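One protein chain is absent from this view; the other protein chains keep their places.
Let's turn to subunit A:
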Amino acid sequence: MSGPATSGATIPAGSEPKAALRHRLAERGVDRTLLLVLPAALAVIALFCYPFLYGLQLSFQPAKGGALGAYRQFFSEPFSRKSIWATFSLALPASLINVGVSVPISYRMRREFRGKRLLLALLVVPITLGTVLTAEGILEFYGPAGWFNRTLHLLGLADSPMHLTMNYTGVLLSLIISGFPFAYLLTHSYLSGIHPSLEKAASTLGAGWWQRFRYITFPLLLPGLLTTFSLCFVLAFAVFPSAMMVGDPNGSTHVISIEAYQAALERFDYAQGSADAMIMTALMLVVLVAVAVLRSRLYRGSTGGKG
């Protein structure tokens, strides 16, 4: 069933036009092997595209207010409108911090050293902890009686416990704990794709470390960094469990995913919930497209990669 169609030669002369067509298609890569794509493509269409389009048309059929009623409702209500600001004010700083801190660290650690594999393996741990467990741990570790505040108190750095949970800071912390390893691993692998000989060449011409970083490594790294930023942003933009658990879900961390969830599954207003989900997707795609446009203006040639 999977063999490449090796037809053409054995086909009788009577069916020549058909055979020729098949031959021409096979030359462009269309043959029976392509049928193997079908199951997965159909599954994604049925399980992803259809529900998404269903949600899209549902969002134009709210109970009241005409076709655009649900969208008007979202933007006229200050509480829901502010969720856009809440989302961006969490996602942008979180992804900027994660990517920004990863660059110097992975630049320092780009060479091989003993225990590097262990370090990389340790960094995978927070990714797999999942947001729920991270949130649970943050609640207790950074809480008023947690170890973090105890340490601060012991060292005389704070008189009264710092309020790090149930507010904006808690959610930002959880985004950093789960997002930083991800950003670091990505930056690290992009950086290891830049051949060290490029920097050495600059070194022979008398460039200092800052010049080498600024004019050689950084421009080559920048496209990868933008991709990393996009992926981090996607993760942070969809923050949901930690915003509910360590945040202040009805105040400063009332992010757009909470707004959509509450509309759809607490108030059972599916039209409004779908509209919120569509607004969320649109906002995220705007940011991703902006980053992609920025990325397409950068140098995209070879980085002399070794791997």
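The definition used in the following text is that a contact is a pair of C-beta atoms (placed from the backbone, for glycine too) under 8 Å apart; a residue touches a chain by one contact, two chains touch by 3 or more; residues count from 1.
Operating definition for what follows: contacts and distances are computed from a predicted model.
For the chain that does not appear here, its UniProt entry gives the protein name "Putative spermidine/putrescine transport system permease protein", which is one of "GntR family transcriptional regulator", "Na+/H+ antiporter subunit G", "Putative spermidine/putrescine transport system permease protein" or "ChrR-like anti-ECFsigma factor".
Within the whole complex, the absent chain has one touching residue among A:Leu21, A:Leu36, A:Ala67 or A:Ala201, and that is A:Leu36.
Across A:Leu68, A:Leu265 or A:Leu294, the single residue that touches the chain missing here is A:Leu265.
Residues of subunit A in contact with the chain left out of this view: 1-4, 28-31, 33-41, 43-45, 47-52, 54-56, 58, 101, 104-105, 108-109, 111-115, 119-126, 128-138, 140-141, 145-148, 150-151, 155, 157, 177, 180, 185-186, 188-189, 192-193, 196, 199-200, 227, 231, 234, 237-238, 240-241, 244-245, 257, 260-261, 264-265, 270, 273-274, 276-278, 280-281, 284, 288, 307.
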